[in-house]
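If you scroll down you'll find the structure; I have some questions about it.
Every protein chain except one is present and positioned as in the full complex.
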Amino acid sequence: MRFGVVVFPGSNCDDDCYDVVRDVVGEEVDFIWHKERRVEGFDCLILPGGFSYGDYLRTGAIARFSPVMKAIGSFARRGGLVIGICNGFQILLESNLLPGAMMKNRSLRFICKFANIRVENNLTPFTSLCQIGQVLRIPIAHIDGRYYADDEIMRGLKENNQIIFRYCSEDGELSQESNPNGSKDFIAGISNRSGNVLGLMPHPERASESILSSEDGRVVFESVVSTVKRSPRRSLRNDCPPSEEIS
Amino acid sequence: MKEPGKITPDLVKAHGLTEEEYEKIKDTLGREPNFTELGIFSVMWSEHCSYKSSKPLLRLFPTSGKNILIKAGEENAGVVDIGDGLCVVMKMESHNHPSAVEPFQGASTGVGGILRDIFTMGARPIALLDSLRFGPLDNGRNRYLLSSVVGGIAAYGNCMGIPTVGGEICFDETYEGNPLVNVMCVGVARRNSLVRARATGARNPVFYVGADTGRDGLGGASFASRELTEELDKDRPAVQIGDPFKEKLLLEACLELLNTGAVVGMQDMGAAGLTCSTSETASRGHSGMRVDLSLVPRREEGMIPYEVMLSESQERMLVIVTRGKEREARRVFDKWDLHAVPIGEVTGDEYLTVLDDAGGVAQVPARFLTEGAPVYTREERKPEYLRKIKDVSISTIPEPQDYDGVLKVLVASPSICSKRWVYEQYDHMVRTDTVLRPGADAALIRIKGTQKAIALSCDGNGRYCFLDPYEGGKIAVAEAARNVVCVGAEPIAITNCLNFGNPTKPHVFWQFRRCVEGMADACRILNTPVTGGNVSFYNENPKGAIDPTPVVGMLGLVEKMSFSCTPWFKREGDLIVLLGECTEEIGGSEYLGLIHGLKMGPIPRVDLEKERAVQNTCLELIRARLVSSSHDCSEGGLAVALAECCMSDSGMGSGAVVELEASPEILKIRMDALLFGETQSRILVSCRPRNLPRIERLARQNKVACWRLGVVRGNRLTVRRIKRRVLDVSLEELEENWGKGLSGGDD
Amino acid sequence: MTQRTRRRRDERTHDTERLFRAKVYISLKKGLVDPQGSTIKEALESLGYGNLTRVRFGKYIELGLRAKGRGAAEEKLKEMCGKLLVNPVIEKYSYHIEEGSVR
Partner (left out) sequence: MTQRTRRRRDERTHDTERLFRAKVYISLKKGLVDPQGSTIKEALESLGYGNLTRVRFGKYIELGLRAKGRGAAEEKLKEMCGKLLVNPVIEKYSYHIEEGSVR
């Protein structure tokens, strides 16, 4: 299968995602330049972390208007798999491909450290190899990672089982201490309604090799691979249900 | 700004040039310089750019070695061969004065500058380290400086996607009003794609790339070459705002440009901006250069040539392109949305010629600007204070009653405590190569595509150097090397940043000489040549010069990444072993400072041969996988080192039970000196009991003292001497104290 | 590139275009936690400014723009806010426009 890693000006985890997919997961991968107007031949797109456009104005706000985002929007609406990691998540929020918004961390400081997240839904293509309640140890690195959504959005997220990861303690308990940035309802990752678009703040690509002291993140990529390989070209088929977004 | 009609002696003086310097300029030019030329000389001959006070002494450093590809001074940074066709480019720079005035932006732009130095050589930056010094945290301004400086470094480095993997931080009254902000950058390049900062090939076009030029940072080089006085207001325009986003584009564009084969040379516009980059590249290439200022993109109206030449606007660089390949170069700049314009060309006449709409505005021999600055042998005198503070005897110092309390105070002190508050604000994992994250003795960074890894550490101790600059200089190198050894790497080269007071003060210059001599001796014996560095003089506050503070950035190499070591005890039942000797050395210690309020005494001596033996032994032990952990004893001495080994950075720690009843010599040492004295050349390791005989044998072979201290056990740190309990603290208490030390920065 | 520049210049010389100065004030929607605001409030209180009822932190954007008239300028400004400058999920804004060039 083939992954595409989108490169925005200011992306800085693009190489990391590329390396993990190619060298650790062992799948094909290409970079996609933000000025591209078409994205074709990919099973899964990754919007990597970094500081697209310096995170100026608001994180993700400017990248959202990159030419490639139109194509990514229709790729997603056709059911294509999209993962937004950190800044990629923020861009997906700004693009209304995912609901809600990101705000400054409660501490107002950048936080880089390992966090524990709990798998809340394993029926998505990104978590199909996980157990519900499984705790993954994956680093975070952001200053704008406090997820916010109003009550209506929150209701929707819960009803549709769109909360995919929550910050938790080592043992899987939810507590404010283990919520590193103050995210609403401990949210670390969500999907869209149809479950083909994932946004998460932690960096699975940084925790995919034992030498980096955790391999827990690899399961996200491997779940995608296993999903796609079970139903080839799933992501590119046109008969996937179009997603209705809350915007 | 308006051009003055005439060059008066006052104007010359205001430009920081002496009468003799001015005469030399007139002699060489054969005429009076005009105003623009005066400005050009003032920055190029400033201390910051010309090294006119430090040059003769920097020659004392050993600069060659089997791994050195490009020696210090030849280019913007030295280059170290690490095999496999790869090399490491590294450098450290200070941004002390800008950070004192505007800490966030000052520190930010400091990171920006050092990164450009590395990537303009064709190397991809892979790591940053920061060495910071502030006044005590009980002062609000210092807390503000700390949080702003750390925030500024984080903002720039994180945005660029270069992990900040280590550093050091220390608080002392001497830095009140004159904080030190040194940043080190390490890059990796293929040997055959290094770029020189030289302009060669007459008629090759010279491109200006990056941000537009404004009046910001005008004369920053001369700003750094002056004392920070009370009248800061005047210097405000010297502050700049960093744009890490633009720099990220510059970085990617530069590295991509290399693949086009269109680049002859590159240099970043750092200190002294356009002036420095044009004259240095021309001079290094034995060429001349002609630039037309009317082509320089500007941000502000009405700038005169003087201002354009002296501006230190950030995120700009000069690229010399092969004639005929302009199109390839442009394609890359366009791709990254960067403004790039040809502003002139390389010439064969060895002159820097500056034109404007109106015609010529400056013409100066390029080499005269870069090499012509007079070199001074400054007056030096051994300072008076040394006589007074040296002769203290330990017997006049009361022995503490409560050792537990002392240990808790020490581990909670901001200079010793956990630096998590700092490094968690830095993205230290981006690039997915950080094998050992901050918190260990050194960071360990793997090099993808090879089996290699490099280890990095930053060290220096101003208090030691104040009390004994020669020994202090030695210790800075020795400790940095020891730190990389502790993670399993072989020290191979250093870069440095030398932070001192006003060099025209004889005692400051004496300190400078002695520090350099000490560092040089240590580098020679430990086999770590100096690849370059930076000198920052004029670090003064109203009370006088700061403590002499050389900072060493050490590069270590692991050839085959199958082993590495961390400081933390791993396993119940492991034995704790000390490599190296204990002696009664208490002078200059954190203990004396914190508990007794004393900054005096003879500091610990390093016997460099012994140091080398200890380091080699430790390295052999790690390579043979005989030890489970290793950690050097530094600030706070043996007790603090033990405590640090107990407090694992990632979750559960392990306690230790230590019996100090070895030899009669040790029994002679006073308890506080034994626990908290900072005797050098000591490394604390732990091992499985069955490995002990081999460890002892190896140590004996290397003539290194090896002392079995105790065992990893329980959840307290307990130290006994002859059955008497001298220390007994729970891990919880240790961790609580150790973790809270920097929370004062949360202001 | 040059073409675009030329076009822009043409627009500028269009006799009916006038210069406007706009200011946009963006703040967090009511009810949203504003850690920056509360941190500032605490800091001010610790400096002795006890009589604060609240502090909210937001963004301030100054724009200089050309438009045929005040109405057109306002129209454009609102569009820019809606599209880019403001995130309606968390932010609200107000603005102020006046004729004249920016110093």
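A, B and C label the chains in the order they appear, each numbered from 1.
Note that a residue touches a chain if its C-beta (ideal position, glycine included) is under 8 Å from a C-beta of that chain, and two chains touch if they have at least 3 such contacts.
Because the structure is predicted, anything quoted here is derived from the model rather than measured.
Novice: For the chain not shown, which residue from B:F134, B:Y175, B:F245 or B:F368 touches it across the whole complex?
Specialist: B:F245
Novice: Which of these touches the unseen chain: B:A211, B:V291, B:I397 or B:L579?
Specialist: That would be B:A211, which touches the missing chain.
Novice: Can you tell me which of B:E173, B:E300, B:E328 or B:E620 touches the chain that was removed from the display?
Specialist: B:E300
Novice: Have a look at B:Q105, B:N541 or B:N737 and name the one touching the chain we're not showing.
Specialist: Missing-chain contact among the listed residues: B:Q105.
Novice: Mind listing the chain C residues that contact the chain we can't see here?
Specialist: 7-8, 11-12, 17, 19, 23, 25-27, 30, 37, 40, 43-44, 47, 49-67, 76, 79-80, 83-85, 101-102
Novice: Can you list where chain B touches the absent chain?
Specialist: 101-102, 105, 211, 214-216, 236-237, 239-243, 245-246, 299-300, 313-314, 337
Novice: Which residue numbers on chain A touch the omitted chain?
Specialist: Interface residues of chain A facing the absent chain: 53-54, 56-57, 62, 65.
Definition applied: only the chains that are shown with their structure count from here on.
Novice: Centroid of chain A to centroid of chain B, CA atoms only: how many Å?
Specialist: Those two chain centres are 37 Å apart.
Novice: How many angstrom between the C-alpha centroids of chain C and chain B?
Specialist: Going by mean C-alpha positions, chain B sits 41 Å from chain C.
Novice: How many angstrom lie between the CA centroids of chain A and chain C, rounded to a whole number?
Specialist: Each chain reduced to its C-alpha mean, chain A and chain C end up 31 Å apart.
Novice: So which bits of chain A are touching at least two other chains?
Specialist: Correct list: empty.
Novice: Quick check: what residues of chain B touch more than one other chain, meaning two or more?
Specialist: In chain B, nothing touches at least two other chains.
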